[in-house]
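Every protein chain of the complex appears in place save one, which is left out.
By written order: A, B and C. Residues from 1 in each chain.
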């Protein structure tokens, strides 16, 4: 399995995900692009500020990639996650997987995001017209 | 719902999907990239040749987009599909949807591909070392 | 003498190879269903029915066997699709 995991304060590039996971052995690439929304419960969001425990975040992402490879025939996993300030409409995370068949690729990419949100030590503080607060996971 | 549907004999561009579906109202873009594989059942594939009944293919894709919008809160649907000769490693189809939340986006994009393969009048002929034949759907 | 409608039949994929043409004209009875058209196509191109479970589209929509074919309809022979 090929792995490309990165945290970055620079804007994310979709094409890197596409180029990394594409191979002529894999008929299906599924790419998730997580975009910062401009509102939450009707309140306008001005920006998010992401903080990460970088070495542990990369280690947890690698664990997730291995969990995926145990369950689906995935040949490449790509995750780039932003740190620092990210504005509405910008990508906070781009995750991609490739697999010979599409059902596996969809399931694996959805699982990757579920797990990322459960275990990877990254935090976001949300800045709105009402103030700022650390986002807590919704069950 | 925004719609962008196209059949094209030119190489597909991932960034167009990304740009089209991204909006600050939607936290989740899911993009499927269907790549031509270099082998089938151990036999080397040299290329595929796609043929489409273009006006009906676009009409069927539009029906699928409306089926999706009836089931999930999807704000944009993008499908670009190749026609003509496509080589292993190249994209035959790029499909993308955007939704406020990721579960909806994953489900809608997977459904889109399932339906595309059932109803949209596009055909591929597969050229291998053993000869050429029209691909028939696998149940 | 029976009234006839002139229709155009489009052929795609394997159907195009069986008929060896992308489209042909066909005179059909004024009252003719898709099912009756299938019988005519079967006589013209026996290989169509032997080799292929195809659908018929009328004016770019999938049609049922019971549907009546309108004058000037665009008819298409739709082999099993394999896009994506």
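By our rule, a contact is a pair of C-beta atoms (placed from the backbone, for glycine too) under 8 Å apart; a residue touches a chain by one contact, two chains touch by 3 or more.
Predicted model, so just to flag it, every value in this text is computed and none were measured.
Asks: Where does the absent chain make contact, in terms of the chains shown?
Replies: Output: missing chain touches A.
Asks: Write down which of A:14, A:31, A:52 or A:97 is the residue touching the left-out chain.
Replies: A:52
Asks: So which bits of chain A touch the chain we can't see?
Replies: 34, 50-53, 55-57, 59, 81, 92-93, 113, 116-125, 134-137
Throughout what follows, only the chains that are shown with their structure count from here on.
Asks: Specify the chain with the shortest distance from its C-alpha centroid to the centroid of every protein C-alpha atom present.
Replies: Here the chain at the core of the arrangement is B.
Asks: Report the inter-centroid distance (CA atoms only) between chain B and chain C in whole Å.
Replies: Centres of chain B and chain C (C-alpha means) sit 27 Å apart.
Asks: Please report how many Å separate the Cα centroid of chain A from that of chain B, as a whole number.
Replies: Distance between chain centres, rounded to whole Å: 23 Å.
Asks: I'd like the Å distance between the centres of chain A and chain C, where a centre is the mean of that chain's Cα atoms.
Replies: Centre separation, chain A to chain C: 49 Å.
Asks: Multi-chain contacts in chain B: which residues touch at least two other chains?
Replies: Touching at least two other chains: 34, 113.
Asks: Going through chain C residue by residue, note those that touch at least 2 other chains and give them in order.
Replies: none
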